[in-house]
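Quick notes on the structure that follows.
The complex appears here without one of its protein chains, the remainder shown in place.
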Amino acid sequence: MAQLFVDSSKIARARELARSAALGVQAFIDRHTTVSIERTVLRLLGISGAGTRGAPLANLMVDKLREAGVLDKGAAYWLGRALKSAPGKDPLHAIERVAAHPDKLPALPPEEETQLREEMRADARAAVKELRERIDRRTQLKASLKVGSFEKAPWKYVIVATGNIYDDVEQAKAAAQLGADVIAVIRSTAQSLLDYVPHGATTEGFGGTYATQENFRIMREALDEESRKLGRYVHLTNYSSGLCMPEIAFMAAYERLDMLLNDAMYGILFRDINMKRTFCDQYFSRRICGFAGIIINTGEDNYITTADADEAAHTVIASQLVNESFAHQAGMKDELIGFGHSFEIDPAREDTLLREFAMAMMVRELFPRSPIKYMPPTKHKEGDIFFSHAYDVMADLVAITTGQGIQLLGMMTEAMHNPFLMDRYVALKSASYLYRAARHLGEEISFRPDGIVARRQRDVFDQALRLLEEVAKDGMMAAIGKARFGDTARTPEGGKGLDGVVEKAPDYFNPFLEILENG
Amino acid sequence: MAQLFVDSSKIARARELARSAALGVQAFIDRHTTVSIERTVLRLLGISGAGTRGAPLANLMVDKLREAGVLDKGAAYWLGRALKSAPGKDPLHAIERVAAHPDKLPALPPEEETQLREEMRADARAAVKELRERIDRRTQLKASLKVGSFEKAPWKYVIVATGNIYDDVEQAKAAAQLGADVIAVIRSTAQSLLDYVPHGATTEGFGGTYATQENFRIMREALDEESRKLGRYVHLTNYSSGLCMPEIAFMAAYERLDMLLNDAMYGILFRDINMKRTFCDQYFSRRICGFAGIIINTGEDNYITTADADEAAHTVIASQLVNESFAHQAGMKDELIGFGHSFEIDPAREDTLLREFAMAMMVRELFPRSPIKYMPPTKHKEGDIFFSHAYDVMADLVAITTGQGIQLLGMMTEAMHNPFLMDRYVALKSASYLYRAARHLGEEISFRPDGIVARRQRDVFDQALRLLEEVAKDGMMAAIGKARFGDTARTPEGGKGLDGVVEKAPDYFNPFLEILENG
Amino acid sequence: MDKQLIRPYGDRKDDGVVQLSFVLPVPASEKAKEAAAQVAKKLGLTHVLVATCEPAGKDYSFFVVYGRTHMQLDYNAIEVPVVVHRKHGFDELNEVIKRDLARKIVVVGACIGTDSHTTGIDAIMNMKGFAGDYGLERYPGFRAINMGSQVEPAALVARAKAENADAVLVSKVVTQRDVHKEDARALIDIAKAEGIFEKTIFLFGGPRVDHKTALELGFDAGFGPGTKPSDVANYIYYRIMERSGRPPPPQPTAHGTPDAGVGETI
Partner (left out) sequence: MDKQLIRPYGDRKDDGVVQLSFVLPVPASEKAKEAAAQVAKKLGLTHVLVATCEPAGKDYSFFVVYGRTHMQLDYNAIEVPVVVHRKHGFDELNEVIKRDLARKIVVVGACIGTDSHTTGIDAIMNMKGFAGDYGLERYPGFRAINMGSQVEPAALVARAKAENADAVLVSKVVTQRDVHKEDARALIDIAKAEGIFEKTIFLFGGPRVDHKTALELGFDAGFGPGTKPSDVANYIYYRIMERSGRPPPPQPTAHGTPDAGVGETI
C-alpha cells in the first residue's frame, strides 16, 4: 500500500523531539484554567440555558466569577457553594450572590469543604454517566449499520455551509443519499472569535452555519434518520476550534457528533488567538473527545494553504508529530487522532502527482493506527470548474491509492463559493468512480526506493527533523514566535483571549478533569 | 515504464499466426486491382479535376474502362494509350474514345507496347519525384520546429468536425494555440460509402467535414502558418478508409498530411464494405503511406466501442497483430504503424483503472518501435459532462504513465455532439496538467508480477492467441464471417464495392506499384 | 390542481442559481469578461459572477459564469406523455404471448439512413441483449429480424411488409441538424405509402429519442438511453393487445416485476 522511505531511527528521534516540545507546554497547561474550560464544567453540570438576551448562562456565571477574581478555584466549586448557600435559588442568581462579595465569603470548615467537593464529584460522575449513555447510543446505532460507503476506501467527507441549519439538513440528506460518509457543517466566518457559543437553532451565518448545541442536535437527528433509511451510518462533524474549544467538544459529545476539527495550534496561527489560551483549551477539549470517542482532525492542511505546499511540506509533518504528542498527553488513543494534510501542491508545476504521492504515503505510514484526514486542493483552485474538477480527481486518486482514512472531497467551485448541492453531487459521483476504478491500485504498484517519490519523502522528513530540533531546543512558544508554522508569527502575550486564562489556585477544583484524567 | 507480463514465446507464436493469416489474404490482393486503386493511379498521373457536375475525372475515366471491361490491364496503360492515339485531346475524351469500342482496339506491336509502358514509367517516376519533393518540404518544416508540445509525452490529438472547412480552420488554429499536436478533421457521416472523393472546398457535412484534396490543402496551409507562429509543428490527419482508401492516401501524401486513419479491416466490419475490396485497397493505400512517411492509425478502438471492452480486449490484440502483418506486407516500417486502442472500459465496474493499465502497457510493449495511438472513453460517456471529464482524466493518466505515442483527447461532451471549441479547451488544459503532473510516474512505479494487472494481461493475451490460432487455421475471411472481430459478421461476397474489384490481366500495368514495391 | 412552484436550487432553496459556460469570439481581457457578464444578464440572470475568463486560443475566450434566474415553473402544470403497462418476466411474457396470440410476434429492425451505429438496435434485438437483459432474438415468443446498419427506410419497410411484421424498430443515433427526425419522418411516409402504417406498430429509439418526440413523428412509442430489451418486448405485446381491444391492466405481475413505463426511464 503506502510506502515509507524514511529511516525508522529518524522517525523515532523526531517523535522524541516533538514529545519534549509538547511536554514543555504541558507544564504550563497543568497550572492553568480558562474561562472556556470553566464554562464547560458548568455545562457538564447541566447549565445549558441562555439569559434574556441570548447570553449563555455559563458565560454569565463564569464572567461573574472571573470579575470577582475567584475563578482560580474552579467554577464547579463555586456552583456547589452557591447552591448550598442559597438552596432553591436558580444557579445564576446563586452564583451572582456568591460572586458579589467574594472577599466576604468565609472559608468553609475542612469537613464541609470536603463534603462539598464530594457532592460535586458525585454530580460529575452522574453527568459523565449520562454522557456515556448518550454516546453508547451512537455506538449501538453504528454497530447496527454499515459503516463506510465503500469497503477499504476512505470515508467520503463533504461540507454543508448554507448558513441556515434547515437548508443544511436538506443538503446533508441529499449528500448522504449520494454516498457521503461524513457531513461537516462549516461554521460562520466569525464564530471562532466569539467567546461564547450561541444558543438555539440559527438560520443566518456568513460562509457557514453557527455551531450551536441545538444545531448539532437538529443535524444529528436528521442524519440518524437518514442513516437508518440508508442502512449506512452517516457521520457528523464540526469545529472544536477558536475561543470555545472545550465547550464545543462537550456539546458535540452530548449531541453524539462523530468527529471534530481540533488542532493544538490552529487557533493561534490562523485566528490569532492567544497561545496560552489555546494550549489550555485544546487540552481539556481533547480530554472530552477522548472520552466520547470523537475522532479529532488536526489542521495541518492550513499550513499549506497559507505557505507554499512544496516549501512548507515539512511543517506539516513536524506539526503532526507535535499534535500527536499533545493528543497523547490528553490521553487520546491513536485511533481517534485524525491527522490532517492536503493536496495543495501548485498544479502549474512539474511532477506534482509524484510529490503528492510522497507526502500522502508518508503521512499515512507515520501514523499507521490513526485515521488520516486527507484534504483536497483549495488554494490553486480556479474559476474554471472543469479544470478544478480534474485537479480534484487527482486528489481522489491519491487518496484511494494510498489508503487515506477520511477524504474531504474537493469542490470544483472552491474558488467561488461554499459548495452548492450540485457541486457535491459532482464530487461524490467522481469519487465513487475513482474508488471503484482504483481501489486495488495501491496493492499493485510499488515506488522505486531511489526515485523522485522516495527522495522527496526523505528530504521532507529531514527538514521536519531539523525543524523539530529547533522547536525542542527553543520551545514551542518561541518557535511559533519565529513563524515556524503556517508562515505566521505569534507571541505568548498577543492575540485574543489571554484575559480568559487564569492560574489555578492550589485548591483548584475540577471534578471532571479528575474523572477524565483518571478514567 | 510500461511492463509486459506475457511470455515472449507466446508473443512470437502469435506474430507467426497473424503473419500466416495475412499472407493468406495477400495472395488474393496480389491478383486483383480495384476501381479505387486505378483512380489513384490516374490521380498520381495528374488527373485531378472534376467534370461538369462535380464528378472527379478519375472516376469518369475508370468507370468507362470498367464498363468497357478493360480495367484489368490497368488505367495507366489506357491513359498512355489514349493520349498516344489522340494526342492533344483532353484525357477524358481520349479515354472515352478508347473505351467506346475496346474490342475494336488492336493489340500494339510488342516494341510499341514496351515503349508505351516505358514512357508511362517515366511519367510515374516524375510524378513520384514531385511527390517526394512535396513531402521533403514537410520534413524540412518539421525539422526546423519543435515537435510535440511536451517532451516525453504523447502528442495531443484533437478532432475538429464542424462540417465547414473554414470553421474547422478556426477551431483547429485555436486548438493548436492551446497545445494540440495533431488535428484530425473528421469526415462527414456518409463519405466512407461514396465511391469517389468529392472535389473542392466544402462547407456542409454531417458530423464531419468532407475529405477533399482542397480541404486538405486549406487546412495544411493554415496549420503550416500556425506551426511557424508557434514554433511547434502541428500535425494533420484524416481518414484513409471506406471505398476510397488509396485515393485519399495519395491526396494526403500530396497535401503533406502527417497521419491517416487506415485499417485493414475497419471498412469491412464497420462500414459493410466488401472485404475483397478493402483488402486490396488497404494494400495500395499503405504502399503510399509508407512512401510518404505518413503514420497510419489502425482502428481497433472500434471493436470495443461495439463489443464489451472487457470481453473483447483480446480481439484488439489479435487484430493489431494482423494489422501489423498487413502493414509489413505493404512495406511499412514499424515507426509508421500507429496501433490504435482505447480506454473504453465500463466505468461502472470495479478495478477498471487496473485493467486499463494492463491493456495500455501490453499494447505499448508489444510494438515497442511503433507510435501507439490511444483513444479515450467514448461509449460509456454520459450527458453528465463533469463525470465524463473525470473519466477522460483517467485516460490522460494512463496515457502519460504508460508512454503512449499519440493521445486522442476525450471530450466531456462525447455523448452529445461533435467537439465544440470549449470542449477542446477543457480537454487540452487538463491533459497538459496531467502531463506536467505525472510525466515521470511511469518511471517510478512498477506493478506486481502476480497482481491483477499482470494476470489480466496474461489472460487477454492467451485469448488473443487462441483467436489467432483459429484465424490462421480458418483464414481471415472465414474468421470475419464468424464475427470474430468487432462482433460483426461479414461474408466475402457481401457488402459494398465488390463490383469495383477486378482480377488483374496477365499484362496488368501499374507503374506506381512497381516503383513503390521496389523502392 | 395546486401549483407547485419550483426554481433552480444552488445554496438555498429557490435561490435560482445556474451555472453557464460558453465561448466568445474575442481575446480574453477585462472587456471580454464584461461581455460575458452581459451575455448572462441578457439571459435574465442577476448576481452574475464571471468565475473565469480564459484565453481559448488567441481570438477566443472561454467563460464559466454563475448567476441567478428569477423565473419559476409550475411543476404540476408540466405534462409528459407516458405509457404504463404491466411488465412480465422473461418466461411469463413468453407464456402470455403463447396464450393470447398463439403465434410468434414478428419484429423487423434497423439503424436507418447513413447511420451505422448498430450497438443500440443490437442491444435490443440480438441474443445478448443489454445490461444483462436478454435481447428479443432470445425470446421464444418473438421472431426478430435485425437488418443492421445503414438501411434505407424503403428497404426496412419492404422487409416489414414481406415478413408481415407486427412491429418495426427504428434506430437513429446521429442527430446532427436533426437528421434523425428527417429519416424517421421519411420512414413513416413510406410506410403509409406502402399501406403498412395502420396495421404495424412503429417504435423509434436512440440516445436522443424520447416518447414525446416519437409520438410527434408519428410513431407509437419512443425509447431513449438505457432502454432494456424486456421493456421493448413487453411494450410490443401490450400494444398488440391494446390494438386488438384487450389491453392488459397495469398492475404488478405474479412474478412481482414492477410496472414498466415507456418514457419513464431515466
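Think of it as A, B and C in the order they're written, each chain with its own count starting at 1.
Basically, contacts are C-beta pairs under 8 Å (C-beta built on N, C-alpha and C of every residue); 3 or more make two chains touch, one makes a residue touch a chain.
All values reported here derive from a predicted model rather than from experimental measurement.
Note on the chain not shown: across the whole complex it touches A, B, C.
Checked against the full complex, the one of B:Leu421, B:Ala437 or B:Val501 touching the unshown chain is B:Leu421. Remark: the omitted chain is touched by one listed residue; of B:Gly69, B:Gly200, B:Pro368 or B:Gly383 this is B:Gly383.
For chain B, the list of residues touching the undisplayed chain reads 162-164, 167, 170, 382-386, 413, 415-418, 420-422. Hidden from this view is one chain, which touches chain A at 163, 170, 173-175, 177-178, 189-190, 193, 206-207, 270-272, 305-306, 379, 415, 417-418, 420-422, 425-426, 429, 487-488.
For chain C, the list of residues touching the undisplayed chain reads 6-10, 13, 17-26, 28-31, 33-35, 38-39, 42-45, 49, 53-55, 60, 69, 71, 73, 75, 78, 80, 82, 208, 210-212, 263-266.
Heads up, the rule we're going with is that only the chains that are shown with their structure count from here on.
Chain A and chain B have centres, each the mean of its CA atoms, that are 60 Å apart.
Chain B and chain C have Cα centroids lying 34 Å from one another.
Distance between chain A and chain C, defined via averaged C-alpha coordinates, is recorded as 50 Å. Of all residues in chain B, those that touch two or more other chains are 426, 429. Contacts with at least two other chains are made by residues 21, 54, 62 of chain C.
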